[in-house]
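Note that one protein chain is taken out, while the other chains of the complex remain in position.
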Amino acid sequence: MTAAIVWQRRRAAAAGVWREFAANRGGLAGLVILAVIVLLAVLAPVITDPSGLDVTNAPGRPLQPPSGRFPLGTDIDGRSVLLLTLWGARVSLLVGFAATILSVLIGTIVGIAAGHFGRWVAGILLRLTDFFLVLPSLVLAIALSTVLPQGIATIILAVGVTSWPTTARLVRAQTLTIESRPYIERAKALGGGHLHIVGKHVLPGVLPLVLANTTLVVGNSIIAESTLSFLGLGDPSAVSWGSMLQRALSSGAVTGGAWWYLLPPGLAIVVIVLCFTLVGRALETVVNPRLKGHS
Amino acid sequence: MTDTLAAAELIDPDERPGRTGTARFLLGKLGGAVTSLLLVAALGFLLFRLIPGDPVSTLTKDRPTSPEQIADLRARLGVDKPLWQQFLDYVGGLARGDLGTSFGYNRPVADLIAERFWPTLLLVGTATLLAVTIGLWLGVRAAWRRGSAFDRTQTGIALTLWSVPQFWLGLLLLIATHGLFPSGGMRSPDAGPGFFAQAGTIAYHLVLPCVTLLAVLYAQYMLVMRSSLLGEMDAEYLTTARAKGLRDDLVRRRHAVPNALLPTVTLVFLQFGMVVSGTVTVETVFSWPGLGLLTYEALRVPDLPLLQGVFLVLAGSVIVMNLIAEVLYRVLDPRVRAR
Partner (left out) sequence: MSPLLELKNLGVTYRTGSGEIEAVRDVHLRLEPGDTLGVAGESGSGKSTVAMSVLRLLPKSARVSGEILLDGEDVTTMRWGRLRAVRWAEASIVFQGAMHALNPVRRIGAQIAEPIRLHAEKPLSEAEVGARVADLLDQVDLPVARAGAYPHELSGGQKQRVMIAMALACRPRLIIADEPTTALDVIVQAQVLDLVSRLVAEQRLGLVMISHDLSVLAATCARIAVMYQGEVVEEGPGKELMAAPKHEHTRALAAAFPTVGDPVSRFAPATSTPLPPEPETPPAPDVLLAARDLRVSYGTLHAVAGVDLEVRRNEIVALVGQSGSGKTTLARTLLGLQKPTSGQVLFEGTPLTARGLKAYRRQVQLVLQDPASALNPRHTVYEAVAEGPRIHGLPGDERQIVIDALESAELRPAERFLSRLPHELSGGQRQRVVIAGALALRPSVLVADEPVASLDASVRGEILGLLLRLRRELGLAGLVITHDLGLAWNIADRVAVMYRGELVEVGTVEEVLLTPAHDYTKALLAALPGATEPAEK
């Protein structure tokens, strides 16, 4: 029966969080748009014909302006920009999510460890975090992608291992805040060990913040992916928004004034990153009531 | 008899100002920075030897080469020696300011970097200065009138710009201005040799890359300043200031902003790594002959010694900037100074 009480509590709490989140119009709009984009990306193979992506089998002439047949015009190879943008979402989202998971995982573990264990463990981890925090992450990612074989996995790794320090810092700060609360002292006095303190008090206290932070990291990861692809470090066989823009510049389409080739992938990045940012900020306000009215 | 218990002795030990010397603080920070620099050096070495296979085969991928040529190249690059020997050579070289020889340019990496350093400094310096000024000003105004139309539009714009990939914004500006500004390079070949003619052409070429960099940077500074000031808005010392009869703008200028500025200053410096990332893409888009473009050129080849050199210099400069930030923070904040 106590399990039922706990369960009921959790549900009520979730409903409360949702109500608070939904009160933030920006966050709600972001969430809806994101859902639509993710749905489109997942359904791309169903609602479109992937054969149009084949360079050798392009349906149109190169760099056609928007028309009835190609609502967003064609690229340098004569493929539909609309189709490319739709399929590009798949790679961008995949890399964004995967890199975020990697980064948040490392960051959370390092952050909690650095906050919970004192002295030399924290010393070493903090030194390491600060080191990676100040390293220009793009330069490091460039270096990594140059020396590792080209491909999506490399990009995920490069983005993931360079973006964790901010999460680690944040989680450590939150861990320290929680650890300074008297209820941790009480749990210790009750006889709780490290596992109990971290598992029952620290982790549940840190997770909401991590969740809010995660949505912000996804946005950054998507930008990082597009930047690396733009610099020609992406998977040459996969269509992503970054690689589309790279082609647009290197083929001279931009200087030629082919705005329809440039706008869709770029706008797609802006919209998706903005949505993640809005959702993340809305979640932050829910998680951290001190911020209420700040966003 | 209370004299024996003079008030000064009853100060809580936690509240008593510390007496840690500035020298000790500086030494500690300097030690940290030197450790970081050494780590960067080690990372630079390891990273560029992680390469699966062999740099020589990467280098000669598309060219017909004889075994003799390969052996010669191996000897020239030093990759025929054992790893520890290579590391010693590398560290020795670094100490002498020798960053190796570029594959692509066939020139010392250090010379190339020295050449490309000043254009980057000009671009980054101008953009950062403008971004900090505009960002802080807008951030203060937005926070002070939280929830107003000004706040909402400015925050909206900043959030949008913050979501924009810099290189795309650059490309967009290129198309939108359509020949109004030069699309690349740092000076026109037909500009006169005089100082003013040179300064003019450089400034003209600087506009677009600078605006691109500025747009994203300012947004970040504004958002940081805004939330930092919002954090101070409920502080009790502001009530004291109001109770004293101060005008609203004096409360803001004299009391709220100086307190909110401190965390912002550190963040400005901490985010310097992002500025560096920005230069790589922006310089690439506008062919601005700086370190960013050099990075791009190096990674097209791929020119490993050059890439390694650029990595070392960029990472090193970020570490140095952070050292400056920490020292500056101590100068600015009396609370940290006493600790």
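Order of writing sets the chain letters: A and B. Residues in each chain are counted from 1.
The rule we apply is simple: a residue touches a chain if its C-beta (ideal position, glycine included) is under 8 Å from a C-beta of that chain, and two chains touch if they have at least 3 such contacts.
Small disclaimer: the values here were computed from a predicted structure and weren't measured.
Of the candidate positions A:A29, A:A58, A:A187 or A:V271, contact with the hidden chain is made by A:A187.
Note on the undisplayed chain: of the listed residues B:A235, B:L267, B:V301 or B:L328, the one touching it is B:A235. Residue-level contact of chain B with the missing chain is found at 1-2, 4-5, 7-8, 10-17, 235-237, 239-247, 254-255, 258-259, 262, 333-335, 338. Across the interface with the omitted chain, chain A contributes residues 2, 5-6, 8-9, 181-183, 185-192, 196, 200-201, 204-205.
Everything that follows uses one rule, which is that only the chains that are shown with their structure count from here on.
Within the complex formed with chain B, the chain A residues making contact are 127, 130-131, 133-140, 142-144, 146-149, 219, 223, 226-227, 230-233, 242, 245, 248-249, 254-255, 257, 259, 262-263, 265-266, 269-270, 273-274, 277-278, 281, 291, 293-295.
Against chain A, in their complex, chain B makes its touches with residues 32, 35-36, 39-40, 47-48, 50-52, 146-147, 155, 159-160, 162-168, 171-172, 174-175, 178, 183, 227, 230-231, 270, 272-274, 276-277, 280-281, 284-285, 295-296, 299-300, 302, 304, 307-308, 310-311, 314-315, 318-319, 322.
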